[in-house]
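Before I ask anything, here is the structure I am working with.
In this view, the complex is presented without one of its protein chains, the others remaining in place.
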Amino acid sequence: MAKSEEIIPVIKKRTIEALLEKGTRIDGRKLDEYREISVKFNVIEKAEGSAIVNIGNTMVIAGVKCVLGMPFSDTPDEGVLIVNTELIPLASPTFEPGPPGEDDIEIARVVDRGLRSTKAVDLRKLCIIQGRRVWALYIDIYALNHDGNLMDASGLAAYCALLCAKISKVSTENESIKILEEKEPLPVQHQAIPVTFAKIGDKIVVDPCYEEELIMDARLTLSFNEEGQICAIQKGGRGVFTLDEIMYCAELGRKISQDIAESIKRQLENIQ
Amino acid sequence: MAKSEEIIPVIKKRTIEALLEKGTRIDGRKLDEYREISVKFNVIEKAEGSAIVNIGNTMVIAGVKCVLGMPFSDTPDEGVLIVNTELIPLASPTFEPGPPGEDDIEIARVVDRGLRSTKAVDLRKLCIIQGRRVWALYIDIYALNHDGNLMDASGLAAYCALLCAKISKVSTENESIKILEEKEPLPVQHQAIPVTFAKIGDKIVVDPCYEEELIMDARLTLSFNEEGQICAIQKGGRGVFTLDEIMYCAELGRKISQDIAESIKRQLENIQ
Amino acid sequence: MAKSEEIIPVIKKRTIEALLEKGTRIDGRKLDEYREISVKFNVIEKAEGSAIVNIGNTMVIAGVKCVLGMPFSDTPDEGVLIVNTELIPLASPTFEPGPPGEDDIEIARVVDRGLRSTKAVDLRKLCIIQGRRVWALYIDIYALNHDGNLMDASGLAAYCALLCAKISKVSTENESIKILEEKEPLPVQHQAIPVTFAKIGDKIVVDPCYEEELIMDARLTLSFNEEGQICAIQKGGRGVFTLDEIMYCAELGRKISQDIAESIKRQLENIQ
Amino acid sequence: MKGKICLLNEEGLRIDGRKLDQLRPIKIEVGVLKNADGSAYIEQGKNKIMVAVYGPRELHPRHQALPDRAVLRCRYHMAPFSVPERKSPAPSRREVELSKVIRQALEPALFLEMFPRTSIDVFIEVLQADGGTRCASITAAAVALADAGIPMRDLVAAVAVGKIEGKIALDLNHLEDQYGEADIPVAMMPGLDQITLLQADGLITLDELKEALKLAKNGIMQIYKLQKEALKSKYLESGEELG
Amino acid sequence: MKGKICLLNEEGLRIDGRKLDQLRPIKIEVGVLKNADGSAYIEQGKNKIMVAVYGPRELHPRHQALPDRAVLRCRYHMAPFSVPERKSPAPSRREVELSKVIRQALEPALFLEMFPRTSIDVFIEVLQADGGTRCASITAAAVALADAGIPMRDLVAAVAVGKIEGKIALDLNHLEDQYGEADIPVAMMPGLDQITLLQADGLITLDELKEALKLAKNGIMQIYKLQKEALKSKYLESGEELG
Partner (left out) sequence: MKGKICLLNEEGLRIDGRKLDQLRPIKIEVGVLKNADGSAYIEQGKNKIMVAVYGPRELHPRHQALPDRAVLRCRYHMAPFSVPERKSPAPSRREVELSKVIRQALEPALFLEMFPRTSIDVFIEVLQADGGTRCASITAAAVALADAGIPMRDLVAAVAVGKIEGKIALDLNHLEDQYGEADIPVAMMPGLDQITLLQADGLITLDELKEALKLAKNGIMQIYKLQKEALKSKYLESGEELG
């Protein structure tokens, strides 16, 4: 059974490639077609914010927790943002228990880069006492079912968990901090929406499913803010891209990021 | 030789079972008969308290160390109790070097639960400055020879080490703490004496030896205070118990815990 | 290829031994002849001090970093010295990635012992606020190419990195510490120069190369201060020494340590 | 910490309005994860727990495989955001112990000797915790094992009983667990009347233990029914019949 | 942190005096380590990086070996003294990620299928870091692989481009990386015009991305030339000819 991951590709590779030649994919999508995204907001009441994101059968949960902590010495007036991803064995027969490996860490760091570059959260508003006490924002991302494109699902879950997060108000008097009952929304000011492509042979598909990922040559993730600017890029996999391919992904990714943003906004409004 | 652990049971299982049918055990004991317990108190002068407990050939040492530390935030007026167990390879050919595994941790946590539930130590008396400075009590338990029932031996060694422990007096003045030469006994106020049973087929024996543990179906530990109340239970092993079997163990365990308490008291008086 | 390390010795052992009988070595040296030592000082501008030491083809880099930290509670008026060695896989096909093992740790501890015993650095001068704030001196030693005698190369690299290290001046006012632009030399007051011997059969050679280390029976390192006093000894390997052999190494080592000290001094003067 | 807040009101109702012998609302969903061979999601009060079962499958590393039976492996893990104070994602000593006792609570129900050289893996992720997570995990894990088509002697159902304000109560929530006098997690194969998990902390007399075990059995029989309904509804949905 | 210091002066020169499209001084030495099968040392500005290549060689532990190709392994590590604040010697999350992307930047250049069951190991030790270490590491690693005699489709050369004061600039140093608006590391097989590594952080428009990639290619072609010269000079020195 452990071997199945290696055997399937050999057989499926040709099928998938033949379909791509005809302009379609193993799951019936077009090459530039993203799967349906559904978001459940605030599923974890005990977290400051949380979201379960489904991209097709891929399912990821993210939770945001706020902890009082120290600022970094080079940013004494800013809160702290920490992103952590675990590809737990619950989500896929190919994941093993143990501390995060290079794949978990890569996802966490790319999500982190996107949020940080776009300044998703106004970290200065998380400063309580300059140089002494700030909110540390932990975003913990757990894969629940892996059917490809965990990068986008993780990035979206993190962003959606921030979007609906509420944080306790605090009062400070003589350096002593009192956490109040009242909560206010996290100061989320910008968007970071990742869109991932897979290159299979000379074809490029968006939002690869698990079987496509198994045989893909290379991967390219671009993350976009609300103005269509890129806030993170990550190339993955053993293959290569040409400059034209990258610009193709960038153009298409920008368009798709707008659709995704629209969809998230709609789903968030539905619950409010 | 590493295989021997697996081969012996197949042969011995029948012998042990046949003997149990006749009401006796591989080492000649009756089913409800505990091995002899001997305790050496204060064997480690550099520890605040210490004890070596022998149950037959099973030998365990526990040492108590006091360290100045911070209280937990939800119990600002109480000292801290930490129990740590290591099944070091010195004690048995089946133990391997390395950080504590699930068996070590289970023993430590069951011992800890018993001591905590019975309030063996009056933790409030270990508070030095409320919310700021308390005694942290480390109980470190090391198996020296494993001939079965490490759970009871560990629990007894921990309890006996507490019983004979002496802790430095402190004086506090303007938030500064001074550790004095004079020592006083630890405030031990209640007892936690574990009694462990093994189920082999449909027979139940108390205080299993190593060979019995190898073939036992299930294990049940009950810990008792001086009034015969239960302060901890832990079922172990792959087997099952009926409600009647559990109540049988509870009744018998309560009786045996009183004998053990008596024996410990006698041995402690002998050295004082 | 991984086997090669075990096969070579069987063949080379006889060659090496036959040569030793004739008073010469596999690389043409005499038994009491040290390889050429070359030192590059201050190769890492971002470190407070650094040195690359070559002993023949053996190459080791050491860097010194100063970090503000707490003193140890039993030496409240002294700075802290921490030596760390990593035998990274870059340096030899026999080294594996991962946290330091017993060989890395042994080197670090012997180097540390030499520097500490000779009081190479006047640690009291690294105290900033007694009991509160001191300089912690980290010496990190990385092997770059392993052709035998990493012990001496590490010890020399550490000592040379200290020799050329410059540390920021600080001003303290009302318990607040200000790190100034101006730097001053580290207060290095004594020398620790290790000289390592290998015993092969009944022959003793100084400064063993890699091939000699593979077949040596035992190893002896002695470290010397500028007055020819011993400041550290470490015997290694599975073999044994007689008292006379040890005294032979001590006498010879003392002489060689003076030559090495001379050579280092010359090379340091060349750059100043 | 014990007894600092009032856990029973004058009418004998608990802080969440329940009677002493009443379970929290329980919802069990089967087959919620596509990749797993079997899966279940349980909500019990505010507990939210996801369980996946993989296997029987080839065991890696192979030298851990047993020639005469399957190895049951179990990992109980709490997500960092599942509790009020963020939990470190690294497994705590508590999680290591619970993984062991949960495994030993499930093992009696399985015919491991039918699948030599394989492993059966139970992965439990606590998404939100509110007291009694080990018991809810066992309840859900048994359903997930059944969903994976693994033959079982019986389901395993579990619930914690405890003592609050001197009274024996069913299915403690987090506050009752924290401020009550005792907590006693129990798991059974209900159809066989066999106890597969039993733990206790706090102080209880022998009579209280007996009463607690009876109350636990009562709750477990209710949970057992919910487990079977959940399994049935999945297979009816998918047009298949239960075997 | 962005934009706090002035990164371009009135004449359009950068803090180290370079023009926007200018590389830092680069020095590449080949075969500097005796034990390694191949090695290279690079200085790019204040970056000082040592790379050793071992292999193809038998892979341990053996069960990680692949029957149809070599396993490429890569370890990027920063010495504790390589940065202003001492870095812990244990691998950070950043080092784990960079080891992965560097491996994937080099892999397209290798014929791994020629060496089944073996490993090719690339060990990178950053002795001093001043911005752009991953790119300089890739540049040096490709040379070390060639020095080890491992057949390659092409060398891989890399450079980071970025945005400072709104302008696209080549080969960012540490200050430009820290205070600039974007950092975009790029690696290519220059002879094949293929991109093997691409990352970005900061904010850039699509047009800026295109401009950045063109500028990167420009710098990479210069570095490619330096790589080939370094290799040539080693083999000329040693009296051998380049194949």
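Chains here go by letter, A, B, C, D and E, matching the order in which they are written, and residues are numbered from 1 within each.
We adopt the following convention: contacts are C-beta pairs under 8 Å (C-beta built on N, C-alpha and C of every residue); 3 or more make two chains touch, one makes a residue touch a chain.
The structure displayed is predicted, hence computed values, not measured ones.
Partner chains of the missing chain, restricted to those shown and counted over the full complex, are B, C. Remark: the omitted chain is touched by one listed residue; of B:64, B:81, B:115 or B:195 this is B:64. For the options C:166, C:203 or C:254, the residue in contact with the chain missing from this view is C:254. Here the missing chain is touched by one residue of C:59, C:108 or C:193, and it is C:108. Residue-level contact of chain C with the missing chain is found at 74-75, 101-102, 105-106, 108-109, 113, 116-118, 220, 225, 228-243, 246-247, 250-251, 254.
Interface with the hidden chain, as seen from chain B, comprises residues 1-3, 43-47, 50, 57, 59, 61, 63-65, 67, 84, 86, 88-93, 97, 99, 138, 140, 142, 144-147.
The rule is simple: only the chains that are shown with their structure count from here on.
Listed by label, the chains that touch chain A and also chain E number zero. Looking at the partners of chain B and chain D together, they share no chain.
The greatest centre-to-centre distance from chain D, using averaged C-alpha positions, is reached by C.
For C-E, the matching interface among the pairs B-D, A-E or A-D, defined by over half of the contact pairs being the same residue numbers, is A-D. When every chain is represented by the mean of its C-alpha atoms, the one lying closest to the mean of all protein C-alpha atoms is A.
Each chain gets a centre from the mean of its Cα atoms; for chain D and chain E, those two points are 52 Å apart. In whole angstrom, the spacing between the mean C-alpha positions of chain A and chain B is 48. Chain centres here are Cα means. That of chain C falls 58 Å from that of chain D. Judged by the touch criterion defined above, the protein chains link up one after another in an open path, with no loop closing it. All chain pairs in contact, by the document's touch criterion: A-D, A-E, B-D, C-E.
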